[in-house]
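What you see is the complex with one protein chain gone and the rest in place.
Right after this comes chain A.
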Amino acid sequence: MDLCFRSLKAQTWGINKPSSQRSSSTHIRLFYRYRDLAPQLVPLDYTNHPDVKLPYELIGSMPELKDNPFRQRIAEVFSEDGEGNMTLDNFLDMFSVLSEMAPRDLKAYYAFKIYDFNNDDFICKSDLEKTLNKLTRNELTEDEVKMVCEKVIDEADLDNDGRLSLEDFQHMINRAPDFLSTFHIRI
């Protein structure tokens, strides 16, 4: 909610404060991070809600994201057009969900969307295979990949339809001890 409020304020003030008065609160920092990606595209004054979208290549080259194998999926999930081109709102959204303060259910919801490569609201076997190959950089053999995906479906699929729905995923991820600490980006 703080992020919400402050992004509003950021937009009204027009962010034309000189750099010496730059405060260290999160919203201003995030706006400046967004702007630093492409200073020529992003204006300082947001009062007129300019329709500015940064292309995926710029987002994917941020230091926080560039080593993440799922960066493309993350950008696609949070962007309006589904292609990875993000407005300031999408940008703020993304980092607020991935921050420490976001509630567990919200993170689980977005994690599900990230791992659902074909956007069909289910994590099916092919999604699992893609996830696994991204995680291991294609080091595992085909048999091993198949075995792991079968095991995952075995473990987590509660309604026995051969793929993971959002409820299956949430049920499984809510018990994971590491989920909150790994699904977290600090910026």
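Please note the rule applied: a contact is a pair of C-beta atoms (placed from the backbone, for glycine too) under 8 Å apart; a residue touches a chain by one contact, two chains touch by 3 or more; residues count from 1.
In the analysis below, contacts and distances are computed from a predicted model.
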item: Among "DDB1- and CUL4-associated factor 13", "Adaptor related protein complex 3 subunit beta 2", "Transmembrane channel-like protein" or "Mediator of RNA polymerase II transcription subunit 22", UniProt-listed name of the chain not shown; value: "Transmembrane channel-like protein"
item: Residues belonging to chain A that touch the chain removed from view; value: 1-2, 4-5, 7-9, 11-12, 24-25, 63-64, 66-70, 80, 89-90, 92-93, 96, 98, 102-103, 105-106, 109-111, 115, 128, 131-132, 135-137, 139-140, 144, 147-148, 151-152, 155-156, 158-161, 165, 167, 169, 172-173, 175-179, 181-186
